[in-house]
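The structure appears right after this line, and notes come after that.
What you see is the complex with one protein chain gone and the rest in place.
First chain written, first letter: the chains are A and B, and each begins at residue 1.
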Amino acid sequence: MDSQNKFMPQDYIPIMIQSFIVLGFVLTTMIMTHLLGPLRKSKAKLENFECGIEGMGNARSPFSVKYFLIAILFVLFDVEVIFMYPWAVNFRDLGANGFLDMLLFLGLLLLGFIYIVFKGALKWDNS
Amino acid sequence: MRLEDFLLMRHELLLTLIAIIILIAEIFTDDFKKQGIRPLSIILMAIVTIVGFLPAPTGTLFGGMYQATDMRLMMKNILNIGALIVFIQSASWLKSDDNQNKVSEFFLLLISTLIGMNFMISSGDFLMFYLGLELATIPIAALAAYDRYSNKSSEAGIKLILISALSSGILLYGISMIYGTVGSVYFDKVSVAYGATPLQIMSFIFFFTGMAFKISIVPFHLWTADVYEGAPVNVTSYLSVVSKGAAVFIFSIMLVTVFQNIAAMWKDVMWITAAITMTLGNLFAMRQNNLKRFLAFSSISQAGFIMLGIIGGSELGMAAVVYYILVYIFSNLGAFGVIAAISNASGGKENMSDYDGLYKTNPALSLTLTLALFSLAGIPPVAGFFGKFFLFTAVAEKGYWWLLTIAVLNTIISLYYYLLPVKAMFINKAETSIAYFKSDGWTKVGLIICVAGMVIVGFASVIFEYIRTLSFGL
Partner (left out) sequence: MTGNQLMFAIFGMLIIIFSILTVTSRRILRSAVFLLFVLVSTAGLYFMLNYQFLAAVQLTVYAGGIVVLIIFSILLTSHISEKFEVVGMKKQIFSGLAAIAGIILTISTILQTEFKATEVAAKEVDMEAIGLSLLNYGENGFVLPFEVISILLLAAMIAAIVIAKKGKTQKP
């Protein structure tokens, strides 16, 4: 266990204290508003807007697949960046060989990126 | 890395190279020149397949993480042949208007799964094995949903990705237990240290369950029929032949190497599942009317037969498995090729009753389908008979008489339903049978290769003898 002494769980005690305070604050506020606030439920009070045209339908309607495409591409490149980090830290030690490995890795993904751009996946409007 | 090391990995590297070539061709050509991508991909794949057979050194790389032995190279070559036939067969389907703007994607995804399968077969540790397995399954799910405007195709895609995620999870849980008890993920270290403690047996059960999903062994077969029916025919044929073949290959290698210490245990597990798989697959296949579902259940029962060869654990058994997969590639792809051709020409007719009187209108296709079904059933003149014969010999050699009896009974049952489409084509009378149509060159080439394979592989005993010299057992 000696070698692990560098970071002990005790080091996280401040974080734990903070999370308890945050959690406690949220819970107390929620409970207190319920207890202290007046309870009035009428139709007019539950409306989104007091005046104007009445709200129609549900706010959560299905939306374009483009958001999803962007999100999935974001995750893919996110993963890619994660692999770059350990390499960048050791850039000197790994030398030319490591650079070539990374070049191969990035080259394939760059090709994929060019493909995506040419396919117009990042274009927002189709016109 | 020395230059010779690249030669060891030539299957994977060449496939990656042609994937890059196709991708560049897709990016930098205009719509008119894109017509050339189909023939280009097929020719490149043919070159890779041929180069794969050239003699080359064997050895291990990356500290045992990558292993190239003669047997594994043979397995990769067989998969390459299967993929090549699928490429050729899908050429005319890809020409249709719906698919024209995603032709290269079809080839790219198939090649990437093939790369994954090759890495999986060459893997020397569980990490590469798992990575190869994922690379071999994830793109296939996108291909199953290839037909974008068909609900069934999307359903097939989502079912495939869900079931492969579930089975991968179970598999990984098993692998993590193996690592926990052994302390290494390298096959050679695991095989030495593996014992029969309760946790190790359970880890094997988890591992087996994960693989059983991939090979679709009963009771983990429920996804098969839906996915096979929903996916486009050419994807289904790839899924049922090449994907399944790759999983069987690596599984048969791992059982006799990594899990050799618990051979008595896995033989029992396999015995029971093989018997159930053959029987249930057959019973369900009899009731199908849609030909894709029919072939799905038939492929389940074929998986049961293939397991017979693994159960023996002898080098004859492994040779029989590899040989049978080779035969299975030709016969099943022959059957799927005919179904794809008819489905494309007739606007999606895939039911058995649609095939009534097909012999009168399309004799060549009917004869090809008949030959393929005979081969699947194991009727003597074609290669399927020899394949089944060797599998049965491998079981009989080790004295599994009950299992052999069940297998023979199942073969007889399967004769019945394999002959149902044949009866529909030759004997049933129909008022409006599918009209005569002329298949284009690619389809013809694909079917000719299949027929030639079914006949030649059966009669050229050299092939089996050669595979036998490469194989190894417990």
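In the analysis below, a residue touches a chain if its C-beta (ideal position, glycine included) is under 8 Å from a C-beta of that chain, and two chains touch if they have at least 3 such contacts.
Quick caveat: nothing in here was measured; it's all calculated off a predicted structure.
Checked against the full complex, the candidates B:157, B:230, B:312 or B:453 give a single residue touching the omitted chain, namely B:157. Screening B:29, B:150 or B:181 for touch with the missing chain picks out B:181. Residue in contact with the omitted chain (choice from B:40, B:166 or B:202): B:202. Residue positions on subunit B in contact with the hidden chain: 1, 16, 19, 61-66, 97-98, 100-102, 105, 108-109, 112-113, 115-116, 119, 127-128, 131-132, 134-135, 138-139, 141-143, 145-146, 148, 157, 180-181, 183, 186, 197-199, 202, in rising order.
For subunit A, the list of residues touching the undisplayed chain reads 1, 3-4, 6-10, 12-13, 58, 60-63, 65-69, 71-76, 78-80, 82-83, 85-90, 93-94, 97-98, 101-102, 104-106, 108-109, 111-112, 115-116, 119-121, 126.
As a working rule, only the chains that are shown with their structure count from here on.
Work out the mean CA point of subunit A and of subunit B, and you get 39 Å between them. The touching residues of subunit A, when paired with subunit B in their complex, are 108, 111-112, 114-115, 118. Contacts from subunit B toward subunit A in the complex involve residues 20, 23-24, 26-27.
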